[in-house]
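Have a look at the structure that comes next, please.
Note that one protein chain of the assembly has been removed; the remaining protein chains are unaltered in position.
Just so it is clear, A and B label the chains in written order, and each chain counts residues from 1 on its own.
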Amino acid sequence: MDIAQLQAYGYFTLIILLVIALYGYIYHLYTKKKDVDGVDYESYSDMALKDDLDDAPVSPKSDDKSTLEGAQRNRREI
Amino acid sequence: MFHWLEKHPFFFAVGVFVTIAFAGLVEILPNFAQASRPVIGTAPYSTLELAGRHVYIKNSCNACHSQLVRPFKSETDRYGHYSLSGEYAYDRPFLWGSKRTGPDLMRVGNYRTTDWHENHMKDPASVVPGSIMPAYKWMFANKADIDTAFAEQLTVAQYFSVPYNEPVPMRDGSKKIVKMGASIAEANELALQEAKLIAADMRDQDVKDAVARGEIPEIVALIAYMNSLK
Partner (left out) sequence: MENRPLEYDYTVAKMFMFTTIVLGIVGMLIGVILAFQLAFPGVNLILGEGLAEYTNFSRLRPLHTDAVIFGFTLSGVFATWYYVGQRVLKVSMAESKFLMTLGKIHFWLYLVVVTAAVVSLFAGVTSSKEYAEFEWPIDIGVVVVWVIWGMGLFGLIGIRREKSLYISIWYYIATFLGIAMLYLFNNMAIPTMLGASAAGESGIGAWYHSVSMYAGTNDALVQWWYGHNAVAFGFTVPIVAMIYYFLPKESGQAIYSYKLSLLSFWGLMFVYLWAGGHHLLYSTVPDWMQTMGSIFSIILILPSWGSAINMLLTMKGEWQQVAASPLIKFMILASTFYMFSTLEGPIQAIKSVNAIAHFTDWIVGHVHDGVLGWVGFMIMAALYHMAPRVFKREIYSKSLMVAQFWIQTLGVVLYFTSMWIAGITQGMMWRAHDEFGNLAYSFIDTVTVLHPYYTIRGIGGLLYLVGFLMFAYNIYKTMSARPVEERELQNASPMGA
């Protein structure tokens, strides 16, 4: 098998994998509807609509409430 | 997996990069393994021609003129044989252009002469009534940069094995040797010899005087390049 043939098989396999990934993604988006933290995908739009510094994040970076409040307190003090 | 990716910017960025790089890997890279070989009759550019090519690039002639004849009857009737990949083997950069405000120049050397170019560059409408091309009078005064052209010859010979000082097969079965100087002085001398041949066919007295003094105006280099396009 020469290099061109190897390339051809490689590309074909890759494309099949990508097609599976794409349809898997569509299936995933439209059946699960919520992400790992239980946040509805559609509510992600709020990241733009509620984007003041004082607005609560849609999916806070830290699950620990105390650090979150700490961060908000710090912000006030700068 | 997908959710996880959305919250981890680094891995997300990797994912995006793989997705956009994929096409390049599949489409672009394989072709590089078989870089086009020069067709018979294609020779490297001489020092003066290369300096002319630099004048062509400096003034973005490629913004309005293509150098690519497509395989259509209307184009081969107008410009000559359609382009072959190997004809571009020594073109760094390629000058295909993307817009034909003026005609294609791929084979302009076949049907235009030195004096035609001279008149045309001075006053385009004098030879092509209705032409919207601007005049390029400063090319008659500015000096061509032979040193840089020589440096480019050295670079391509060194890094890309362009066959200077070696016999190259021509269409009529003969061999052609494109000479490259061994020193800056010799390169300038070679360019000047070639420039004298061009200047002999020109009418502009200032250009003739300059070449007689040993200077090479841009127009002479440009015409040498144009005449080499066949």
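We take it that a contact is a pair of C-beta atoms (placed from the backbone, for glycine too) under 8 Å apart; a residue touches a chain by one contact, two chains touch by 3 or more.
Owing to the predicted nature of the structure, the values given are computational and were not obtained by experimental measurement.
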item: Of B:S85, B:T113, B:S126 or B:Q193, the one touching the omitted chain in the full complex; value: B:S85
item: Hidden partner chain, residues of chain A it touches; value: 18, 22, 25-26, 29-30, 35, 37, 39, 41-42, 44-49, 51-55, 57-61, 71, 75-78
item: Residue numbers in chain B that touch the chain omitted from display; value: 6-7, 9-10, 12-13, 16-17, 19-24, 27-28, 31-32, 35-36, 54, 57-64, 66, 68, 70-75, 77-78, 83-85, 87-103, 128-138, 145, 147-160, 181-184, 186-187
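Methods note: only the chains that are shown with their structure count from here on.
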item: Chain A-chain B separation of Cα centroids, rounded to whole Å; value: 49
item: Contact set on chain A toward chain B in their complex; value: 3-4, 7, 11, 14, 18, 25, 28-29, 35-36, 59
item: Of all residues in chain B, those that touch chain A in their complex; value: 2-4, 6-7, 22, 26, 30, 33
